[in-house]
Each structure stands twice: as C-alpha cells, then as structure tokens.
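The other protein chains are all here in position, but one chain of the complex has been omitted.
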Amino acid sequence: MAQTCSSELAQFLGPNSTAAASYICDKFTDTAYAVDSTYLLFSAYLVFSMQLGFAMLCAGSVRAKNTMNIMLTNVLDAATGGIFYYLFGFAFAFGSPSNGFIGRHNFALKSIPSSLFDYSNFLYQWAFAIAAAGITSGSIAERTQFVAYLVYSSFLTGFVYPVVSHWFWSADGWASASNTNNLLFGSGVIDFAGSGVVHMVGGIADGIKFIYWSRIAGLYGALIEGPRIGRFDHTGRSVAFRGHSASLVVLGTFILWFGWYGFNPGSFAKILSPYDSGTHYGQWSAVGRTAVTTTLAGCTAALTTLFGKRILSGHWNVTDVCNGLLGGFAAITAGCSVVEPWAAIICGFVAALVLIGCNMMAEKAKFDDPLEAAQLHGGCGAWGVIFTALFATEKYVNEVYPGKPGRPYGLFMGGGGRLLAAHVIQILVIIGWVSATMGPLFFILHKFNLLRISAEDEMAGMDLTRHGGFAYVYHDDDEGNEANKHGIQMRRIEPSAQI
Amino acid sequence: MAQTCSSELAQFLGPNSTAAASYICDKFTDTAYAVDSTYLLFSAYLVFSMQLGFAMLCAGSVRAKNTMNIMLTNVLDAATGGIFYYLFGFAFAFGSPSNGFIGRHNFALKSIPSSLFDYSNFLYQWAFAIAAAGITSGSIAERTQFVAYLVYSSFLTGFVYPVVSHWFWSADGWASASNTNNLLFGSGVIDFAGSGVVHMVGGIAGLYGALIEGPRIGRFDHTGRSVALRGHSASLVVLGTFILWFGWYGFNPGSFAKILSPYDSGTHYGQWSAVGRTAVTTTLAGCTAALTTLFGKRILSGHWNVTDVCNGLLGGFAAITAGCSVVEPWAAIICGFVAALVLIGCNMMAEKAKFDDPLEAAQLHGGCGAWGVIFTALFATEKYVNEVYPGKPGRPYGLFMGGGGRLLAAHVIQILVIIGWVSATMGPLFFILHKFNLLRISAEDEMAGMDLTRHGGFAYVYHDDDEGNEANKHGIQMRRIEPSAQI
Partner (left out) sequence: MAQTCSSELAQFLGPNSTAAASYICDKFTDTAYAVDSTYLLFSAYLVFSMQLGFAMLCAGSVRAKNTMNIMLTNVLDAATGGIFYYLFGFAFAFGSPSNGFIGRHNFALKSIPSSLFDYSNFLYQWAFAIAAAGITSGSIAERTQFVAYLVYSSFLTGFVYPVVSHWFWSADGWASASNTNNLLFGSGVIDFAGSGVVHMVGGIAGLYGALIEGPRIGRFDHTGRSVALRGHSASLVVLGTFILWFGWYGFNPGSFAKILSPYDSGTHYGQWSAVGRTAVTTTLAGCTAALTTLFGKRILSGHWNVTDVCNGLLGGFAAITAGCSVVEPWAAIICGFVAALVLIGCNMMAEKAKFDDPLEAAQLHGGCGAWGVIFTALFATEKYVNEVYPGKPGRPYGLFMGGGGRLLAAHVIQILVIIGWVSATMGPLFFILHKFNLLRISAEDEMAGMDLTRHGGFAYVYHDDDEGNEANKHGIQMRRIEPSAQI
C-alpha cells in the first residue's frame, strides 16, 4: 500500500519529491492501520459479548435445576476456546503459507504480528470460534456429563471449526472466495460472516449428537436415549419443558443482537478502503449496509415468527419470537454484505418459516434440543447459504471481493448457477466433515461412559449433584435445603469414573 | 470537502501540482469518511443497546405475571420499528429535498447512500426511533391489549416520531437549527439529541395512552388512596438502568454524527473535544439527579430506594439530552438537580391526579424532557453554540448566558408544537382503539396476568412442581383466548 501510494504521489509531485511522497504516504498508512485496528478491535469486543448472550439465553432456557451447569459450560467455552485457539486453532485456520485443507503456521501466535495478521485478527477470530462452541453448548443442556462437554468443546474450537474456517475464509482455502490461484467453480464460496462456517458447524455438531444417540438407542434398546427424561411421555407425546426465566432469554437475545453488529459488519476487518477515492462511497458504506441488512433480516424473522406462532399455538410467545429473531440473524450472516436491504427481508421471512418447519420435524423425530440450536443455527444457517447464492448482487460481490472482475453472483440476480453450485458443495462438505469428526468423538465418549449423566442426576438436576447447589436462593429457609442438597451431592459424586 | 481541500492545497504547492493536491486530498476525504462512519456506527450500536435497557427496566418494573408481555413489546418495538422506519419512517424524517413539514424521498432507502446520508445514518436514526417507542410502552404496561400495542408502536415509529424529527433535525425542517434559508426566530430550536424530539414525544404519547386506559386495578383503592404495585425484580431495574446509561453515551455524544472535523485545524481542539465534553455533561447531569433523588426521597419516604434513584438518574439524562453539546459541565449539574425535583414533582401530581404509569415514563421523559428543552434555552453558551451549529455567526444562545430570549422563544414553541402534534395524532389513535375495545384487556385477564392468558405461561419456573401448574395455566389460557375479538 505505502509503495503504490508513494510512487503515484511522487510522479504527481514532480522530480526529487520521492522523500516527501513517501513521508506523506507513510502517514496515511499509519492512519489506515490505526483506524482499521480500532474498527476491528471494537467489533471483536462486540462479538465477544455474544458469549454473554449465549450464557444468558441458555441459562434462561433450561430448568432452574441445571442453570449452574449450563452457565459454567458457557464460561468455559470462552476460556478453553481462548487457550486452544491460541495454541493451534488460529494456526490451523489461518496459518499461511499452507495447503488448501489446513494451515500449519503461527502456532501460539508465532511470528504474529505479520503484514498479513495482527493480534486484533486473532482476537476477532477467537471470538468467532467460541461463538461456534456457544451454539452447541445449548444442545448438551441438562443431560450431558460435564467432562464430555469439556472434551467436545475444546475439540470443536481447537480443530473442527478452524479447519472449516480455513477452507472458506483463508486465502489458501480450497473453497475460499479470496483464494488467489483457482476458485471453486471460478467463484468460491461467499460465506461472508459464517452462516455455514460458524452456524452450520455449531448446529450440525449438535444434530450429529442426536442422530448418534438415536442410533445407539436403536442398538441397545432403552439403554440410552436422546431426549431429556420426561420430554416425551410414554405415549410419545411431546411435553414442553419451559425454561426457568424468560427474562434471561430476552436479555440474552438482545445481547446477541447487539453482538451481531460486530459479527457481521465487523467481518470486513477493514473500514478505511475507498471503492472510489475522494467520494462518499467506500467500504464504510458497505459496512453500514451490512448492519442494515442484518437488522432487517432479524426484524422480519421476529415478526413472521410472532404471527406464525400466534396462528399455530394461539398465543403471543416472546421466547419463540426471540428464537425467530436469532434465526433471521443466523440466515443473513452469510450474505449480509452482498445483498440489497430488500433481499434481507425475504431472507428473514423464509428463515422464520424454516425454523418453524425444523421445529415441527424435530418434534416428530423426538429430537430434543432445549435451545433449538440444531434447528436454528443448522437449519437457518443452511438457508442463509442458499439465500446468498440466490440474491447476491453483482455490484456488491465485486466490491466486497475485489481483484477478480466478472465473478458469478446470485442466481435470481442473473449471475448464473455457479455460485449456487459452490454453496451446495459447501453445505455438503460441512455436513460431511462435522459428521466425520464429531460422530466418532461421541462414540468414544459413550464407550467410556462419559457422555450421558445418570437418570438420578438428571431428575435431581445437575446443579445439586455436580455443581454445588441450586443457582437461586430467594428465601433464607431455602438455605436449609441447600445443606442437605450439598449432602446429597457429596454422596453422589463418589464414583470417580463420573469425574 | 475534497474540492476545497485540493484547491487550497494546490495553490500552496504551486503550479502544475493539481494532481498531487487532489490525490492527497482524496486520501484525506477517505480517511474522514472511514473515521466518521466508525464513530457513528459504534454510537448507533450503543443506542441500540438502550432497547435492551428498556426491556430489562420494564420487565423489572412490572409484576411477574406480566413480564412476558412487556418484554415482548420491547422486542417488537425494535422489530416493527426496523421495518416501518426502513419503509417510510426515515423518508418522512430526512428524505430531501422536501418541505418544512415532512420528507418525501428515500423510501425504503432508495438512492441511499448519497452524499448526504449513508446507511450508518439510517441505522443511527432507527435506533432513536425505537427508543421513542420503548418509552411509551412503559406507560401503558400491564393493562394493554397486544394488538393495540402493535398498532400504536408502528404508528409512532412510522409516522408521528419521524415527522417531529423532520421539523427539528432535518436541514429542511421549519424549526431546525441547521435550516439553511430561514431560521425560526433567527435561531431555530437547539434540541441536540432529542429531549423534545425523542423523550417528550415518547412521554406524551404514553401520557395519552395511560390517561385513556385509566389506572391498573388495585393501583388506587376504593378510598382512592394510592397503593404501590411494586415491580417484581429490582435487579432487572438496575440492570436496565445501567445499560441505558451505557447506551446514552451513544445517544448524546453520538449525535454529532462526525468526529473528524477540526474547529481550529492543527490544534488539539476540535469536534472530538466537543464530543468528549458532551459525554461529560451527560454523566454529570445523571449523577447529580441520582444523588438529588436519593436524598430527596430519603426525606420524603424515609428509606433509601434504589429504583427511585434509577428513575432520577434517567430523568437527569432525559433532561440533559437537549443541551448536552452546548452547555458547560457546571451547568449540567444544575440541569440534573432540577430534573430530579421536576420528576419528584410530576410523580406527586400524578398521584393526586390518580394517573397510573407503571414506569413513570410520562413523568420522567415528558416532564424532565420539557425541562431539558427549557434548560438549553437558558444555559447554552455562545462559543459552543457557534461551534456545534457553524456557518451562521451571531446566533442567539442561552438567556442566562446573555444570549437574549429568542432561543427561549423558539424552545417554548417547540414544547407547544410537540404537545399539540402528539395530542393530535396519538390521542385520537388511543381513543379509537379504546372505543373499539381494543385498548384495555379484560378485568379477568388483568387479575390473572397477561402472561398466562395471552403469552403461554408465567415467565419464571423456579421449582419443578411449578411445571404442573404451568400445564393447567396453559389450559386456562387456551380457554381464555377464545373470544377472537380479543385477538
């Protein structure tokens, strides 16, 4: 950057002005780095705040007796994620030069900062990695052993997710739209902020567990089954388990919304890059547009869910609306930067229907996910990937992914089907990869009896048996109970196998 | 901007250096856009977070049996607001060129971005619009039908509020201080971040809603003595208040929209400094109001009440919002002090008048907002007024600062027209809803709590055995909602 600038400026300034030119241009370079870093860092902070959102959303969506357990998993998502992503996650994802499958440099931030990556990039990507883990934490709620969760979470943030992000986001990734030498179908996958890379990975990891469980259930009869005890009665009728606090659900949802403004617009990583220097139009404008599309998609999804559920269930349900809202966000994430605002409304509308549909299927399939994570992030995420391939506009695609004019864009916008093909591939490989990695992991955990908690634990609630007591003590006389609860728990955890 | 810059620079650089000059200046322009957009976008995010603040504040201030209902309204403020403000709200407010009364371009963001507005401006203004709706939802909490809520919320964010903001903030607005051709009283209204435009509008709309609906059952006993219906969770109230405080740093300082514009190029003094000053005045006003309320209430009620302090704090913020950018920090302390007294006074009057507003929204945002508008007309300093509203030297400023009464006159007009306009629009709306029995819920619903009858159950399930009850609650509710009139 500095080079081109100074050379150009020098020729304008005339002879023996190279020093002046480079002096001025260096200052511009510094400014650009400062502005972009500020932008990226604060976006990263917003994305991090989503972890708080997940924690509150999960806490509110489970029964009071498992609140401590679920919140602990959310705190540890961030903590283990921080360590593992630092040690090798970032290296697997973005360590370059590398092959198309996996990165192999910059372990433990070695030789960072470089001209390619700064610490701020790492921080931003870490926040994404823990978001993926945060998505799945909901699915294990109320019935998975804590150790199993630790293993599973570190594996996801440390290996499974980084590899996927390498494929689609690293300049070396075989399916990345910014891949320099050869693009998949001459297009590459346009998954701007990760409907597929983040949300589908999280959602599917969750779905896999269900499928795995149901398979085991088939093999060993009633030995182990997916749903929480009592979630489906003996006649198989579904019994709603209501979360213990809608306030926490709404709190979490709003914080996620707040954080999504870092998630989507922040994915530009740079804001100071003009599309047409000297005018009002540049990346800053695209960033604003991304924030707008994100907002509109979520709003539409929320309203669609509101009325849809009103018709189906007969009442106005705030938690459903919150889920619908998040579904809209998960869907727009892939295309947020390359679609028109009006398209975002379509995206949100369909996303809400997708979510409602997925939930109905889940009911039928006796798939029990306290947070609808598989349906929401998996289903709506997949829709988002397709949506992008249909509605990406030529102008925006070329602005956001510059340097290679005439790349394919949305099918409905007249850009041909190659982008759609690439995106279908993306969905398939993500499903394949996550199944191939998480499936065996669950099997091993199951073999070692580390996967599912005992029925007694589940009935009593894990807070009492594993986490030192109930999350809430609203009346002093409760404390009495606390005591014996402790007693119980002390007895319960004797079997060290159950660590 | 780029033009002036390059022409000036060219003459400095001497002959045949136009290319160099424009090259350098273009880069400066790009930088300015990037910095200003970053600033505006993150401010917009902060303002949005206020919606979370309202949600938590409302949730904590109502009884547990209506929590789901009030939170849903807050979520939908943002959602409906997003759609309606995108479709025509922004166009009514800022679509230019237009007349002084209402904008008529840029519907659904047509021909945005332009040299005037970028997407970030829309996002920022949207966050303001939903804040106005959020204010009103508090006044009519715990007794309003959900449909009524949807109707007024869309109407407010889609039409009533945008028109007001057009008058006072758009360059074409008849009372705007940035109006180019002729200023109201040669001054225009200096409502920097919207004590009048946002808070009074929201507060007065709430006033009408609450008046027409009447108080909640049990709020005033048969002898007419007022009975406090305490909110169900002070923790949520405090949470919401702090988040609102946090968001207010986007609301007030963010209203500059640009931070990279020097007042005196090459020195340490520029808009960035004014932005910081605005954040400071905001902080001081809120802090003073909180302390005043603390001691005031201690004397009146005999105990230290955290929820009252929270309301006082917010009252101080609502009051400083109009003048935050044009007053000295010491003036902000006066502003906050009076605001707290105004709020206490309004609450006493409300008691007397048997006016029931679960969140004191009408008193807080209406009363303190009005005080803020007056305050600005009294304490705006000449220097700051000319820096913040440049291009027209010698404009009137605060009465007490020796700036004459024209600013005050303009601000009195503002208060009157806002009251008039909101009365003329929201009043009839609520009245019609009332006539068609769409406004207030049935007495049984109100006693049972709307969560059970309309929203699928209680918001909290702390003990498993509650779940049993849940079941029949569902049952009840299924029966309850049969009458489709009650949608």
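By letter and in written order, the chains are A and B; residue numbering begins at 1 in each of them.
The working rule: contacts are C-beta pairs under 8 Å (C-beta built on N, C-alpha and C of every residue); 3 or more make two chains touch, one makes a residue touch a chain.
Keep in mind it's a predicted model, so treat the numbers as computed, not measured.
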Given B:Leu150, B:Leu211, B:Leu291 or B:Leu378, the correct residue touching the omitted chain is B:Leu291
Checked against the full complex, the residue among A:Ala19, A:Leu428 or A:Ala455 that touches the missing chain is A:Ala19
Out of B:Ala91, B:Ala193, B:Cys310 or B:Val342, only one touches the absent chain, namely B:Cys310
Absent-chain interface residues of subunit B come out as 5, 8-9, 12-14, 24, 28, 31-32, 35, 38-39, 42, 46, 63-65, 229-235, 238-239, 241-243, 245-246, 249-250, 253, 259-260, 262, 265-273, 275-277, 279-280, 283-284, 286-288, 290-291, 294, 301-306, 309-310, 313, 329-330, 333, 460, 462
Hidden partner sits against subunit A at residues 2, 13, 16-17, 19-20, 22-27, 29-31, 33-38, 41-42, 44-45, 48-49, 51-52, 55-56, 59, 67-69, 71-72, 74-76, 78-83, 86, 108-109, 113-115, 118-123, 126, 146, 245, 248, 251, 466-469, 471-476, 479, 482, 489-490, 493, 499
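Rule of thumb we're sticking to: only the chains that are shown with their structure count from here on.
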For the pair subunit A and subunit B, the C-alpha centroid-to-centroid distance in angstrom is 32
